[in-house]
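All protein chains but one are shown in place.
Coming up: subunit A.
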Amino acid sequence: MRCIERHTKLFGKRLDTEERARKKAAREGHKQSENAQNLRGLRAKLYAKERHAQKIQLRKTIKQHEERNVKGAADEKEPANPIPSYLLDRANPTNAKALSSQIKNKRAEKAARFSVPIPKVKGISEEELFKVVKTGKKIAKKGWKRVITKPTFVGPDFTRRPVKYERFIRPMGLRYKKANVTHPTLNVTVQLPILGVKKNPNNPLLGYGYFSFPLLTFCHSIEVNVSDLGIVTASGKIAWGRYAQVTNNPENDGCLNAVLLV
């Protein structure tokens, strides 16, 4: 038995134990604040790390409490879209099938078929896209290799050509296989595998059409694998590929975000 515990057992606690404990706990915040402001060097680093972990835990707990407080039962009020009686009162999972009818109607009109959420597609000049790599001994002459400075997509079966013939070099660091795709009506974001890059209908010079390789930049359309979302086509089959439009600058951000075109 440790001696403090033994002592407490033998002689009891100080009369002001609880008061002191309360005061100590009350000063805890001040202490933390002082440490956070005044510690320097390695100790500051360690302290910050510890504090970071604590805060994460704290937020998680708060979130759990919030979720617990949410009322379980469905609301009495009418759902927004008419549904048959056998679907009433069910907490219908906001499924990806909420490819809302309005968007479907829009697709039916031919004019709107290729309208994309971000209409302004900026052209990319060759200077911006390529960096010249000079190879060989006669460096001044052999400037026929290009490094692509934009993110690219290469399919799973892609193999690089022999060095001698590799005109365009797609750097490994700028290749993407997955995109964070947001479903516009559901406001959910899921990471989906990219299937390919689509020729941009608004500007045939951009995208897959002009260059012999798929390019991932702001506004470009990509095709993503949505089989996990359970979207169904009009003929009753599970939709596999859907188009999405890139909404960020992957070359600056290091990630690829897109919005699903439904």
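Please note the rule applied: a residue touches a chain if its C-beta (ideal position, glycine included) is under 8 Å from a C-beta of that chain, and two chains touch if they have at least 3 such contacts; residues count from 1.
FYI, contacts and distances are computed from a predicted model.
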Identity of the absent chain, which is to be given by its UniProt protein name, from "MYND-type domain-containing protein", "WD40-repeat-containing domain protein", "Proteasome subunit beta" or "Cytochrome c oxidase subunit Vb": "WD40-repeat-containing domain protein"
Full-complex contact with the absent chain, from A:Asn81, A:Thr159, A:Asn187 or A:Asn252: A:Asn81
Among A:Ala21, A:Val132 or A:Val232, the residue in touch with the chain that has been omitted: A:Val232
Chain not shown, touching residues in subunit A: 78, 81-86, 88-89, 97, 101, 104, 108, 230, 232-238
